[in-house]
Structure formats: structure tokens, C-alpha cells
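Excluded from the complex is one protein chain; the other protein chains are retained at their positions.
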Amino acid sequence: MALLETQGLSISFGGVHAVQGVDLQVEKGEIFTIIGPNGAGKTTFFNLVTGYYKANSGRVIFKGDDITHLAPYHRTKKGIGRSFQVLMLFRDMTVLDNAMVGLHCRLKSNLAGALLRTSATVREEAEGREKVRQLLHFVGLDGKEHEMAKNLSYGQQKRLDIARALATDPEILLLDEPAAGLNTQDLASLTDMIQRIRDRGITVLLIEHKMDLVMSISDRIMVLNFGKKIAEGTPDEVRQNEAVIEAYLGKEE
Amino acid sequence: MLELKNVHTFYGVVEALRGISLTVNEGEIVTLIGANGAGKTTTLKTITSSVRAASGEIHFDGKRIDRLPEDEIVKMGISLVPEGRRVFPRMTVLENLEMGAYVRRFDRAGILADLKKMYALFPRLEERKNQRAETLSGGEQQMLAIARALMSRPRLLMLDEPSMGLAPLVVKGIFDIIKEINEAGTTVLLVEQNARMALKAANRGYVIRTGEIVKEGDAKSLTEDPAIRAAYLGEKVYGKGEAQ
Amino acid sequence: MKNLYRKYRTVALLLLAYAVPVLTRDPYVLHLANMACIFAILTLSLNILTGFTGQFSVGHAAFYGIGAYTSSLLAVKAGAPVWLGFLAAPVVAAVFGILLGLPTLRLRGFYLGVVTLGFGEIMYQVFVNWISLTNGPKGLTGVPAPRIGSIVLDTYGSYYFLSITLLVLTIVVAYRLLYSRVGRALLAIRENETAAEAMGINSTYYKVMAFCVSAALAGMAGALYAHEIMFVSPESFVNAESVSILSMMVVGGIGSIPGSVVGAITLTLVPEYLRSFGDLRLVVYGLAIVLMVIYSPQGIGGWITRVDQYLSGTAIRKPVRGGVERGAA
Partner (left out) sequence: MFVQQVIQGLAIGSVYGLMALGYALMWQAWAVLDFARGEAAMIGAFSILVFHSFFKIPFVAAFPLAIATSAILGYVIQWLAYRPLIGGIPINRLIATLGMGILLRNLARVIYGADPYPFPTVFGDKPVSIGNVLVVPQNVWITAIGFALVVLLRLFLTRTYTGKAMRAAAQDRETAALMGIRVKQSMALTFVLATCLGAIAGLLVAPVYFVRADMGLSIGLRGFASAVLGGLDSVTGAMIGGLLLGVTENLAAGYISSGYQAAIAFSIMILILIFRPQGIMGRRL
């Protein structure tokens, strides 16, 4: 059984078919990448999987459960984590708190616990902070815990975005163009980080434009164009696919 | 005609441009290619003064323009077709075109003549001139955005990713129009992610990566450059960990 | 020195706050001190909703009024003990808070603001027109003073101890809320609701909760007010009063707890002492607000944070700052 599956997923905006009948199966433990020209529907597809858009038709199945109609926060609880193409950090909160928010759905303390400062709450907070510190270390943000998110460099903000998503303890992590705007050095560490994330047992679903990155780390690739899947396969298969060359990679005449 | 000398631009803490220098000569089609987030759009925005350069100089027709307000730049004859088309959604096609001619709004006769020209170039726009722009298809919106930019009678037309989100056939149509416009005497600076299409249309090209120009040359030599073929044309066989 | 400051700043402030009735016996000043406490509670309650959670409320005086009327009516018409009123006021206000919070399911930003504005206006009209219950514009007289054992808190000085205690309680609630899982969720919603949802936060739930907590505190302030003045009338709960609370929050600093308190005290006291200037003082007041957002958008809270950082020689653990989500515009 595939970890994440979509069946005939479709959505249109004002007559434009942004995503059209996309079938996808992501297996546990792989790095699966979606490529395609700008505007091909990749981010829209992500938003369908994470619940930000409601599909016109089709289903999203995660761990065998139909989650097509679940709210985004509910999907996160079930184990779908995501990063954003345009950074959506909590800019006026500290790095530590950004990551702590990621931990939200794995903690239990409620309003009463917070106001009364029960020992359970205090313990949970301490454990949570420890866990988050480890994650910040994992993405290489040690020593930045008390910085405001907005004061980080762009590359660091991107890493915090990933750390925050990891804090939700996902089984599958959706990364939307994590490499965009990164310099060479950050790019190298990102490539490494994605592989280390997979090594933690987390499945990775990636949208990316940087072809060298995509080709080097993906197990499988799906190519979208005009909201439709035009190809799927290993990097080598995709690279030689006529339709892909025509639509995306470009063809020599 | 247009010259950027060591231009640096910041977005907050991010240094988006790290010393860009490039030239566009009269009558050319020059393309600026690069990946997402490399600084292509910022370069254009810096030229139009939407974003101020932190340092460096920009000259147009020998005049320094990097301290001019945006409307002066348009009046000097530089026009930008923004990324994502950005037509005014709740204005009609005709009104969009009129906005393109805003800086010469008192030249009624000239505008009427230009409208005729645009309708000749893009017959679809005439059919839909009284429709709201948001009801147009993506390709039609791109045509409208180009026509709108031409309405200011620019001598330099800059286009930011005109192929974005459009079907290959439509893209081909757009590129044919760009060549046509160029042959009619307008200089073109074309920013593209679709490197192959762009290099095919252009005379010369620049490759931008993380805010720096990493390569320049005539279109043919760039097309044949193995590193570019690997990075932007997706041809080389990639080994693991070869990410640059 | 710095260690000394860090260790004793809270204690010193508390001592000073409780010493006010010892330092002065002027009933007018003590009445103002009570009012300052009441407005500080109101400002904090609004800050929890707007400053922490990013939800507009332009009708906060309605909760204040609901609290005041609940507790007064219980005492005057039902003859219930005063303390029951103090308990019922926040509960009733909280129920209205939840009701008003529910539209956040569908409404954002200013559209929500309109609903709160309309709510404020509706409640005012209810206070004015439900004469059989509220006595209408003439107001309810004879609201009794609370008593503790045999001590009746019927002087401004003795009542002040109740006011300051409830204010301290509110401050503790605000801090504990803020530095908790719940508080982080609220801040995350303010900063970016889309991203908050991606972190598994049920934003509707937390927004309604913020409305509930905020309304409850405002309701409590209402009860505190009613038993201090011993009289309630609709004029104390007009929309202009909501605007004053909003102004106190802004001058104090949106999202800042000490700022809320100082902002409320400042804007309660300063206009009083400028009474001789007549309406001109309110012109200055308006101008001050405009200048504040243009030149010092972080408000007094921003200054306090800086002074505190300087005195204690630390970076503040978690300055809470910023505004309502961008989408609100």
C-alpha cells in the first residue's frame, strides 16, 4: 500500500484546469519529486494534498484513509508536514518558538494547564524544548534559538521552515521549492539535509526546479504540465521522455 | 542603449543582486536566463526603479536613470511586461491598453492609432476589448500584457517570463510576436526560465545565478556551452551529489 | 546592580502598586487609580484578542457593559451576593464572546471588525432600550459595594485593593497564556494563519478561545467598574469607549503586556489632569495616537522593553511584537 495516494485529483479556478485527474502513489521511504514548468499546477497539487484547496473531484488517500475532506490542521496531525514556497515563518516570534509551534499538535497542554501551570504542563514544555533544540541542531540552526525569525538570513529562514515542519513529526514531508534562491553553499547542505531527512524514515515529496538537485536525489519523478501528469519514472526515464523534453526540458531542433 | 554597471540590490537582509553588469544594444534581443530566485526579476525591477539599487549605476541612452522615479523611466521609453502578466483584472481589455498609454494620455489621436496597431497584432484582443481582463485565458492575458506595454511606445521592451504557465504552442506564438516586435524596431530584454526558447529567439544572452552574472555570450555559444546545457537545458547525465 | 534589578523588579513594582492607598488619601486620586486598574484589565483583554491573536475587535466596550450589567442586575434586582456577580460577569461575557467568535469561521480582518462594531452598537441599544431590565438611559443606581468578612469595600481606598488584585491576576493570566502552547498557537495565528494550520493548529478553535478569554476578562472589568461607581448607565459602554480601549492598547504597544498596563494608566490619568484644557486635550490625544503609530509604532511597550533590557543587562526572552496579519488589510 502506498503511503500517499491521489486518485483523479482535479481542481479548476475560473475555468482553468489547474490540476487535472492526477494519479500519484508515493511509497514509504522514497524521495519523490514533482517537476514541471511554472504554472503547471505543482503548488496547487501540494495545496490539494495538504487541504488548502478543496478538490473538485478525486481523492487523497493517506495511510489507507480517505483524507480528501479533512481540514489542513487535521492532515498535519495525521502526519503530513509541509514547507512553503514563499516563506511563511512566524516572523515576529523567536526561532525556538517557531519550531515549538511546529510541535503544537504533538503536545497536549490546554488553557487550564497553561493558566494553572500544572506540573504536567511544565514538564511537557521542557521536553518539547529539548526535542526542538535537537531539530534546530539537525538543520544547523544551533545558537539561533532566541533570534527573531525575521532576523535570520534567507538560507537560515529556509532551514527554520524545514525544522518547523519536521517538528510536526510528519511521516511524509512536502517541500515546495526548498532550493529557490539559495546560494551554492546552502544548496549543498540542503541536498544533504533532504537525504538525512529520508534517513530518519520520513518520506519526502518534493517540488523543485533545480534539475541537478532533482536528478541527483530523487527516487522517482512525476512531470506535470498544464495540470496533467505527462510522465512518471526514475530520473533517467524522465530525462529521456519525449513529452518531457518537449514541454519542460526543451528540445533541440 | 541600456547599461547596468555593478548593480547591487537588497531585499531587507537578502542581497538579491550582487553586482550585475550587462548591456543591451539598440535593436537586439538580449536574454537573461537563470533559475527561480536567481535575481532575474529583481534585475528588471531595479531597471524600472520599483526597487532601488543600493549601489552601482544604470544608464539608458547615455543618461543615468537609477535615481529617476518610475514614471520618468516609462516616459524615457522603457516598458516592462511583468511576471505573471499582472493585467488589471477588473478593467476591460481596452482600459488595460489605455493604462499602458497613460504617460501619453493627451495624445488622443496617437493612442487611437496605436490601439488599431495592437488589434492588428493581436486580433483576439479586439474581439474581447470590452471584456474584463480577468475573464481572458492565460495566453490572451499575456498578449494583453505585451500590448499594454507597447502602448507607451517603448524603445526598450522588457519581458519577465512571458512563457510562464502557457502551453508550448501558445509560447511559440508569443515568441513569434516578440520577434516581430523586435523586427519592427523595438529593442527587447527577455528574462526567461525556459532557456532553450529564450536562447533561440535572442541574439545574446546572460546567465544569472544567485544574483551574479556567471556567463555571457552570443546565443549560439551559450546554447552549446556544456555547463549551461547541463544546468538549464537538462541534458547531461547527473551523478549523485553533483549539485552545484 | 543588574542582578538586584532582575531579582526584585517584580516585587518592587508590586509593593509600589499596593502602596498607592498609603501614599495618598485623596479620594479623587484613588478613584482614578481604580479606573486605571479597570482600563488596564480592559486593555490587556483586548490585547489578548488583537495583540496576541490578531483578531480585530472594535466593540470591546460591549463585553465590559455586559459584565457591568450582569453583576449589577444580580445584586440590585435579584439581591444576589456581590461576589456571585463578580463570578457571573465574566461567565456571561464569555458566552457572548464565544458567540461573537463564531463568525471568525467565515470572516477575517476588517469584516470581523465590522461584526464587533455592530455588536457594540447593538448591545448599547439594548442597554438603552430594555428599560424594564436596565432602567434605560437613567441607569441602575444602588449597586452595592462588596464586602470581605466584616470589611465593606465602600471607600475608593479599600476598593483599590480589590482592583489591583484583579489587575495582577489578569497580568498573570496574560503572561501564563502567552508563554504556553496555547499562547504560541495564538501568536502563530496572528503571524500567519495559513502556516499555523500547517502546524496542526485548529485556528477556529483558538480564535474562539481568544474571544472567550478576552470577553471574560472584559466582563470582569465591567463588574469591577459597576461596584466601584455603584451605578451603571449605557453611556459608559458606547462605541467611543471601545475606541479608547483600542487607543490605550496602541499607545501601550500592540502585543505588549507591560505596555498595556502603562498605556491604560497613561491614557486614564493624562486626560484627567489636562481637564482644564477642555476639549483641546482630546485633540492632543488624537494627535498623540497619530504621531505614535507613525514615529513609534511599538508604543510605550517598546520603550519599556528597551529600558528593561538595559537595566537587567539581558535580551528579553521573548518580546512579543508586531501587528495583525497582513491579510487583514
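Lettered A, B and C in written order, each chain numbered from 1.
FYI, a contact is a pair of C-beta atoms (placed from the backbone, for glycine too) under 8 Å apart; a residue touches a chain by one contact, two chains touch by 3 or more.
Just so you know, these numbers come straight off a predicted model, no measurement behind them.
Asker: For the chain that's been dropped from view, list the shown partners it touches.
Answerer: B, C
Asker: Looking beyond the chains shown, say which of C:Glu121, C:Glu272 or C:Asp308 touches the absent one.
Answerer: C:Glu121
Asker: Can you tell me which of C:Asn129, C:Thr165 or C:Gln309 touches the chain that was removed from the display?
Answerer: In the full complex, the listed residue that touches the missing chain is C:Asn129.
Asker: Out of C:Leu133, C:Ile151, C:Val172 or C:Val293, which residue would touch the omitted chain in the full complex?
Answerer: Once the missing chain is taken into account, the touching residue is C:Val293.
Asker: Mind listing the chain B residues that contact the chain we can't see here?
Answerer: 48, 50, 69-71, 73-75, 79-80, 82, 86, 88-91, 95, 98-100, 102-103, 105, 148, 152
Asker: If you put the missing chain back, which residues of chain C would it touch?
Answerer: 50, 103, 106-107, 109-111, 113-115, 117-119, 121-122, 125-126, 128-129, 239-240, 243, 246-247, 250, 254, 278-280, 282-283, 285-290, 292-294, 297, 322-324, 326, 328-329
Basically, only the chains that are shown with their structure count from here on.
Asker: Make each chain a node and each touching pair an edge, then name the shape: line, ring, star, complete, other.
Answerer: line
Asker: Per-chain C-alpha centres versus the global one: which chain is nearest?
Answerer: Measuring from the global C-alpha mean, the nearest chain centre belongs to A.
Asker: Could you find the two chains linked by the most C-beta contact pairs?
Answerer: A-C
Asker: Between chain A and chain B, what is the separation of their C-alpha centroids in Å?
Answerer: 31
Asker: Between chain B and chain C, what distance separates the C-alpha centroids? Give it in angstrom.
Answerer: So the centre of chain B lies 53 Å away from the centre of chain C.
Asker: In the complex, go through chain C and note every residue touching chain A.
Answerer: 173, 176-177, 180-185, 187-188, 191-192, 194-203, 209, 213, 315, 317-318, 320-322
Asker: Which residues, counting only chain A, touch chain B once they are in their complex?
Answerer: 14, 16, 37-40, 151, 153-154, 177, 180-184, 187-188, 191, 209-213, 215-217, 226, 235-236, 239, 245-252
Asker: In their shared complex, at which residues does chain A touch chain C?
Answerer: So the residues of chain A in touch with chain C come to 50, 52, 71-74, 76-77, 81-82, 84, 88-94, 97, 100-102, 104-105, 107, 109-111, 113-115, 117, 121, 124-125, 128, 146, 164-165, 167-168.
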